[in-house]
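Every protein chain but one is kept in place in this view of the complex.
Moving on, here comes chain A:
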Amino acid sequence: MTLWLVIAAVGVGCYALKLAGLAAPRELLDQPRVARFADLVPVALLSALIAVQVLTSGRELTVDPARLSGLAAAVLALVLRAPFLVVLIAAAVTTGLVRALV
């Protein structure tokens, strides 16, 4: 029962956090530095997610050849101007293969 309450609380809280940003007053968003910050936030956070998802396991920094090769395959696909879905498939297949072989 308690777990249900926590699930409900986390759900409501996470929704409120999402809404808070979306409902921020226009005047605030029109401040040049706030706009600049909001524009750069996805770049910073998505890059951090890439780094964390590829280079860490739990609280440890790790060098995982499978994940690194997958990301390298994605970079190669991007340099070759491959379509979006091809980039994702290249990454997943490479990681899966390296994991199976190593």
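We adopt the following convention: a residue touches a chain if its C-beta (ideal position, glycine included) is under 8 Å from a C-beta of that chain, and two chains touch if they have at least 3 such contacts; residues count from 1.
Note that in this section contacts and distances are computed from a predicted model.
**Q** Which name from "Putative branched-subunit amino acid permease", "Response regulator transcription factor", "Fe-S oxidoreductase" or "Pyruvate synthase" does UniProt give the chain that's left off?
**A** In UniProt, the chain excluded from the picture bears the name "Putative branched-subunit amino acid permease".
**Q** Name, in rising order, the residues on chain A that touch the hidden chain in the full complex.
**A** 2-4, 6-15, 17-24, 29-30, 32-56, 58-61, 66-67, 70-71, 74-75, 78, 83-85, 87-88, 90-97, 99-100
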